[in-house]
Every structure is written in C-alpha cells, then in structure tokens.
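A single protein chain has been omitted; all remaining protein chains appear in their positions.
Presenting chain A:
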Amino acid sequence: MADKRVDKATGTQTVGHEWDGIEELDTPMPRWWLIIFYATIVFAIGYSIMYPAWPMLNRATAGVLGWTSHKQLRQEMAAADKKRAPIINALATTPIENLPANPKLLHAAEIGGRSAFKVHCVQCHGSGAAGGKGYPNLNDDDWLWGGDLATIQQTLQHGIRQPGDDQTRMSQMPAFGRDQLLTPDEIQDVVSYVRYISHQEPASVSARRGATLFANNCAVCHGPDGKGDRKVGAPNLTDAIWLYGGDRGTITQTVTNARYGIMPAWHGRLDPVTIKMLAAYVHSLGGGEASPAQQQLAETNVSAEKADGQP
C-alpha cells in the first residue's frame, strides 16, 4: 500500500500515491470551506423538518410548516384576484352597452378579453381571431348574428346551436340536395344566381332560372335580395366574405348538404365578467358595431345638426 510521508517543503502529509515521482499532498480543506459545508448540513436537517422532504410510499413527509406549492399558488392567485377586484367588480356591475362611456373600463375589459381569448377561443378562431374555413373571422365587419357589444355577449353566453340552451343561436339550413328538395341542375342554377348577386359571375340564363328558385327556397332566410338575416344567422350572400368559400364547388356543397356551424355556450364555463371581457375584446378588433341605442342617438344628433343648419 501507499508510502505516506511528510512533505519537507510544506510540512503536509502526502496521500501516499506516487506517479512517476509526482506525489499528491493531503492538504486539509480550508476552514471556511468546512464551516460552510457543516452549515449546509445543519440547514438541510432543518429544511427537511420544516418543508416536504422525505419520499414515503404515497407522498413525501409534509413538513411542520405545512407548505405546499398548491397552497402557495392559491395564495398568489387570491392576492392577484384581490388586486383586480375593483376592476372586476366595476365590470360585473356595468351593463356591457354602457362600457363605451367608460373608456378606462372598456380598455381594461379588452385587455382581459385578449388574455381569455388566447385560452378559450384561439382553438377555432385562431390567435389573431382571423378564423378559417367554417370559423368566422372576428376582425371583419360581417356578422352572422350581430356585432354590437350586447349581441356578441349574448352569442358568447348561449353559444350557437347548443342543444339544451333555449336562448342559443338557433337555425337550420335545409340540405337541398341531400334531401332531394332541389335537383342537381336546379342547385347549379341557384349557385349561378348566388355567384351573380355576389358579383363573381356575369348574368346568365342559369342565374335567371336560379333567381326564381332562390325566391322560392332561399329568400325566406337569406332575404329577397340575398342580404341575409341576422335573426336566424343567415349570411349575407352579396358581400365579399364567405365563411366556407365562394367558389362554385363550395357553394354547391353548401346548398347540397347545408351547413351547421356550432359554438359552445360559455355561460357556466366562464364567469360573466370574463364573457363580458371577451365580448369587449372581439368588439374591439375592428368590426364592432355601435349598440342600437347609441346608433339611434348618433342619428338623432345628425338630424338635430341638420335642423340647426337651416335658416
């Protein structure tokens, strides 16, 4: 075994190993290092008594302080809720159509709505709310069921075509082809007419035939001029926006098999304030419409100004 000896130069004992004449000194640890080392051991003992530490069969020892990360999270969430309480309370008591009168509160609602949107809505409507085929773009000025604050809130609360909710947005387009209400040729005529009134195709004989078919089968929901009806969520067929697509193939598909878009009813899943914030956010994306009351007021003002202008 090793040949330990005291090194003459340093007065320190060697560990006894030797490699080609190179020896290792058994220099003791510096005292400060040892003190810190023992201090960490003492700390670790104290820590494992105070906090959850030793793994047992089902769970770790609890620790005398009773700390858990869940409890800490709850506390932090409670503190955050308390901090936001004034705004949340104000939002809870303010009817949504009164929000524009309070720009600060409206702004707070939009910010909160943006966060909630990122959690609950982006799955279908996309992170920028631009939607996709079958999922409406919420940035534009085209609304199936209405784009003022209260209407958006109503749609959010009760959803679209949700069974069991008697206030849900409800309507059903007939599957004209599948149920043989129209023949395939007749469907092509209707499609021609729809493409004509949406300025995608010039007038044609087919479109003329389609006009009659449209008046008999479609106008009851989409209106005699095809501009739709928000009461039943019937889209405006004359504008540039298509939820599923405006090409001949897609419209043929739509008329043949109909569409039945749905959205969850959010009341019960989300609290009323969050729904209100979501409505404010969606409304702020650029296509939001004025509340009917506001619009009326604006029109009154305009006519009042006109009246003033007269000598």
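Going forward, a residue touches a chain if its C-beta (ideal position, glycine included) is under 8 Å from a C-beta of that chain, and two chains touch if they have at least 3 such contacts; residues count from 1.
Following the convention adopted for this analysis, contacts and distances are computed from a predicted model.
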Candidate names "Inner-membrane translocator", "Cytochrome c oxidase accessory protein CcoG", "Sugar ABC transporter permease" or "Apocytochrome b6"; UniProt protein name, chain not shown: "Cytochrome c oxidase accessory protein CcoG"
Omitted-chain contact residue, chosen from A:Ser48, A:Asn137, A:Ser171 or A:Ser204: A:Asn137
Of A:Gly66, A:Gly128, A:Pro224 or A:Gly245, the one touching the omitted chain in the full complex: A:Gly128
Listed residues A:Gln153, A:Thr168 or A:Asn236, member touching the removed chain: A:Asn236
Where the unshown chain meets chain A, residue by residue: 8-11, 126-130, 137, 139-142, 236, 239-241, 284, 286-287, 290
